[in-house]
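For this depiction, one protein chain was excluded, whereas all remaining protein chains were kept in their positions.
Labels run A and B following the written order; every chain starts at residue 1.
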Amino acid sequence: MANRTVIPFGPQHPVLPEPIHLDLVIEDEHVVEAIPSFGFIHRGLEKLAEKRDFTEFTFVAERICGICSYIHGMGYCQAIESVMGLEIPERAKWLRTMWAELSRMHSHMMWLGLLGDAFGFENLFMAFWRVREGLLDIIEETSGGRVIFGAAKVGGIRRDVPDDLLARIPAQLAKIEAEMRPITDVFRDDFSVRQRLCGVGVLSQKDAYDLGAVGPVLRGSGVAVDTRLEGYAAYDRVQVEPIVESDGDCWARAMVRIREVYQSFEILKQVLPNVPAGPVDMKVTGAPNGEFFARLEQPRGEVIYYVKGSGKKQLDRFRVRTPTFANIPPLLKMLQGCQLADVPVIVLTIDPCISCAER
Amino acid sequence: MNLTHAILAALLYIVAAPVLAGLLAGVDRIISARMQARIGPPLLQPFYDLFKLFQKERIAVNKTGHFFLLGYLLFTIIAGVEFFIGGDLLIVIFALALGSVFFVLGAFAAGSPYSHIGAERELIQLMASEPMLILSAMGFYVATGSFQVHDIWSRPDLLIVILPGMFAGLVYVLTIKLRKSPFDLATSHHAHQEIVKGITTEFSGPYLAVIELAHWYETILLLGFLYLFFAPWPWLAVLALAAVYFLEILADNTNARLYWQWVLRSSWIFTAVAGAGNLVVLYYLSRGGTP
Partner (left out) sequence: MNAPVQRYVEVQPDALLEAVRAQQLTGSRLVQICCTKLAGFELTYSFARAGAFDHVRVQIPDNTVKVPSISPIYSCSFAYENEIHDLFGLSFLGLNIDYKGTFYKTTIPAPMVGTPVCGAPAPKDKGAHGE
C-alpha cells in the first residue's frame, strides 16, 4: 500500500495560467482526489455594477477576462439591450459577430499553444502563438485594440470598420488558415501528442451533461449544445453546426477546439461579404427597468449574463456565470484517478479562466 | 599513458569540459530557437546564466542537500577524469551512477513533494539508462578485449562498424541523460511541468549553478563515450557527434514529454534489442573468428 501524499498544486504554479489551488491527494503518481479552492483573485465586479452607470459598466464587463474580453462586453450589452427593448442596427450585429468569431479563434489558438506547453512540447506553443499574432493584427486593424479592444457598447458598437478594410480581411484570413494547417496536423497525428491526450481525463456523455459542463468540454463528450444556434447577433443568418467529438478525453476536447477554429474561418467567410451598410449605433435613452438572462457562446463555453434594473442609472444586480465556473465540477470528476503528469493537461482542457470564474 | 600525460589530460578535462559544454548549450539554445522560428539568446548565454547563479544569495531549505550536491559534482568529475586519462570504463560508469545517486539524495533531503517526485523519477531514469551504459562497456570489452579506455581509443579499427547497436542504444540513452523531450521527466529545461522543476526545485543560486556545472561535465563525458566508436577518425567522430546532438535537439522539439512508464519500457526494450542483440552477434562472430 503506497502512502498518500498531498501535493499543493497552485495557486502559483508555472504550468497553471491562472491562480486556482488544488490539493492533490496522490498515491505514488496516481491522483486519488483533487480538492479545489478559489478566492485568490475575487475582484467583486458584480458588486461594482451597483455603483457604476450602466453604459459605463461595459468597460468593466470587458475586463472580466483578459482573453474572452470582447464576448463579455458584447454579452453584457446584449442583456441590457434586451431589458430596454433596443433593436440595434444590422451593421452593428454583423460586426459584433465578426469580432466574436475573431476572439474565439485567438482564444482557441492561445489555448492550443498552452496545451502544447503543458505536455512539454514547446515548439507547438511557439508555433500557435506566432500564427495567432496574425489574428490579433486583424483585430487591431479593425478595432484599435489587440486583446481587450473595447468595441462593444450599449446600442451598437463603438466604431465603424471601413468597407475597404473588411474587403481586405478574407485574404489575410486565408493566409493564417494556410499557416495553421501544418501545425494542427501535428496535434492530430504526432505520436507523443496522442500518447499524452488520448484516453486521458475521460468524461462520459452522461457525466458531462449531468455535471453541467459547457462548451468544448460538453461537446468533446458528445453532447451537441452550442449557444450560437440561438441566433443572437447575426448568428441566425450564418450557418453554424455544433462541433461534436464523442471520446470525451483530452484529445477530443482539443479536436473540438481545433475544428472550431476552422469553423470560425468558415463563419467569417459568410459574415465578411454580407456586412450591410448603415449606422453602427443608436441613441440610448432612459435606463434599464426589468431583468433578463442573456446566453452567449464564449470560446470556453456557454456564458450567462443576468441584469436587473429598476429604472435607475445603476443596475440593481449584475451577475455573470462564466463557463469556467460551470466546468469546475466536471474537472474534479476528470481528475479522479489520473496520473500526476496528466493533471496540468486535464486542468488545461477545460480552458480554465479563474479570474472569469471568480469575477 | 604516463603520469604527466594523465595529469595533463585530467586538468584539460576539468578546465575545458565546462567551456565546451557551455558553448554546446549555447548552440543548442540557438538551434532550438531557430526550430521554433525565434532568434534565441546569444551564444554565451549559458555562461552568463551560470555566473549570475553563482552571484545569487545562498538560501537553503536543508543544508544536507548541498553536501550531496558537491558529491554529485565531485563524482561526475572523477568519472570524467578517469575516462579522459584512459582509465577503466567500469569505474567511469559506476562513478557516474554514484554522482547521480548523490544528486537524488540531495533532492530527497528537502521536504518538498515536487522535489521528492522529481527524485523518484530521476531514479527511474537511472534504471532506464544504466543497463545500456553497462552493456556498452561489455560491448567494448568483447570487441577490444579490454575495459581500459586507453586501449579502446588506440585501436586502429572503427568500432562503430562492429558495435552499431551499442552506438544506437547509447544515443537513445543520451536523450535521457541530456534531459530532452520526450524524456525530460525528472526536471526539464524550463519550469512548465507538473512538478515545477522536479529534482532541482528546492535548489537555488550557487547550488543550482553546481548542478548545471555537473550536468555539463556529464554531457562532455557522454559525448566522449560516443567518440570512442569513431576514435581512429577524429573528423568523422566530430561530424557524428554533431549529427547526434542535432538529432537530440530535433527530438526535443518534435516530441511531447511522455510518462515514466513509457520511458522505462521503451529504453529497456531498446537496450535489449540494440545493445544485447549487438552483443550476441559479436559473441557469435568472435567465436567464429577465433574458435
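Criterion: a contact is a pair of C-beta atoms (placed from the backbone, for glycine too) under 8 Å apart; a residue touches a chain by one contact, two chains touch by 3 or more.
In this text the structure is predicted, and so the values were computed from the model without any measurement.
Per the touch definition above, the residue from A:H30, A:R130, A:R168 or A:R295 contacting the chain not shown is A:R295.
Of the candidate positions A:D28, A:E133, A:D185 or A:D210, contact with the hidden chain is made by A:D210.
Hidden from this view is one chain, which touches chain A at 5-6, 8, 21, 37-39, 42, 209-212, 229-232, 236, 292-293, 295, 302, 304, 306, 308, 316-317, 319, 321, 325-326, 328-330, 358.
Basically, only the chains that are shown with their structure count from here on.
For chain A in complex with chain B, the residues that touch the partner chain are 5-9, 13-15, 29, 116-123, 126-127, 130, 190, 192-193, 195-196, 339-341, 343-344. Of all residues in chain B, only 32, 35-38, 113-114, 116-117, 181-182, 184, 188, 190-196, 253-260, 262 touch chain A in the complex they form.
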